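The other protein chains are all here in position, but one chain of the complex has been omitted.
Presenting subunit A:
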Amino acid sequence: MSAFATNGSRRRWEDLVRVDRVHRSLYVDEEIFAAEMRLVFGHTWIYLAHESQLSEPNGFLTGHLGRRPILVTRDGEGRLHALFNRCTHRAATVCREESGRARSFQCPYHGWTFRNTGELVGVPWPDGYGPDFRREDFGLGRVPRVESYRGFVFGTLDEAAPSLTEHLGAARPLLDYWIDRAPDGDVRVRSAAHRMVYRGNWKLAYDNAGDGYHPAFSHRSLLKMAARLGETRDMAYFGRSPDQGPMYVQYLGNGHTFIDQRPNYAAAGDFWRNQRVQPGREGLERLIRDRHGADADRLLDLAVGSQINLNIFPNLLIIGNQVQVIEPLAVDRTQLTWHATAIGGVPDEVNVLRMRTQEDFPAFGEPDDQANFEEAQRGLSVPEMEWVLMNRGHGVPDRQKVDADGVVTGPVTDELHMRGYFQEWLRLMRLEDP
């Protein structure tokens, strides 16, 4: 139990999340972290996997739901399951591979064997158990609700949570935009992943994913590098009076946040023309233009990121062409995995370029952000300085608008995304309040 929930009741959480600031303890307190793993990661939909990672019958992946080790499987009939990777006998993980195909999993400790649906099918030397031992009582623990939205597999431990579609809410049409960039929505998440670990709280990554204020500063090295050959190209617009430009940030509800860079572009081929240069850019562009003529601009745009940041609370960030997953490791340690994606229905060269365009931000952009996250975590250790501000745009007349669905829109540098998602955080953290 969190000290805040038990000692102070619901008013204490409200003291920590104010309308324009959050308390440092949300980033440094181990008890709050433990409560988040139970309440935030235990009571809303958590992204688990993409179906293309287990497209074959009997495919599996291991991962985490909060800190809980889990096993996501597709059974012989094609149904998806999410199971606790924890033997019901003496707790050892039953599967230690990252991915593969298996009809069953035998615990390496004492040999209990489970089908990929979770059922216990075998116990060595069963004569050693009494007549009241029933195998059906000892199947692997299950994530009770698992649903897929167009390939994105989510699970929740909360039987009472709304449907996945309802949870996605205003994020759903934006996710559709991202999926529908691929012909027939054929997105493939098996092109390797950048797994980046930083010494900071998981929310620093979520805060940043909807932050249009930082690029002109945190990404100066990338912008300078891109200008080496004369043109800064991608993201330069964040440095040019961004609040007066066409970009915007939104709070979508249910914790989801969004940055739209698409209004910087008009014509087919604009994404491509504005893309930072990549290995093989000119040779493969020439090849695609020679072979595909009038269709080349559309194809080349598909080699470039989606120009949106769509952040689905609490652990899924759809940025560029990557599917990023936030995995909290400890209160001050996080793994951010950037799964690269390929798409079907395009010439091979488009996917080759797509690989190269998904390499430069993890190499030259994200490390500077993560250095800033780590230095923020260091700064958060000052007990006398209690607050993290999220007040940009707050209380400024005529700066935000709220539509009929409750979606809040403002200039791209506003911190309305944080003000919004911390309300959802608060709702989940209060679930154990009396």
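The rule we apply is simple: a residue touches a chain if its C-beta (ideal position, glycine included) is under 8 Å from a C-beta of that chain, and two chains touch if they have at least 3 such contacts; residues count from 1.
Convention: contacts and distances are computed from a predicted model.
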Missing subunit (named according to UniProt) among the choices "siroheme decarboxylase", "ABC transporter permease", "SWIM-type domain-containing protein" or "Aromatic-ring-hydroxylating dioxygenase subunit beta":
"Aromatic-ring-hydroxylating dioxygenase subunit beta"
Sole residue of A:193, A:236, A:268 or A:426 that reaches the chain not shown, by the stated touch rule:
A:193
Where the complex has a chain not shown, which of A:93, A:113, A:148 or A:372 is the residue touching it?
A:372
Per the definition of touch given earlier, which of A:79, A:110, A:220 or A:240 contacts the omitted chain?
A:220
Just checking the interface: what residues of subunit A touch the absent partner chain?
191-199, 218, 220-222, 224-225, 228-229, 277-284, 286-287, 335, 337, 340, 342, 348-349, 351-352, 355-356, 358-360, 362-364, 367-368, 370-372, 374-375
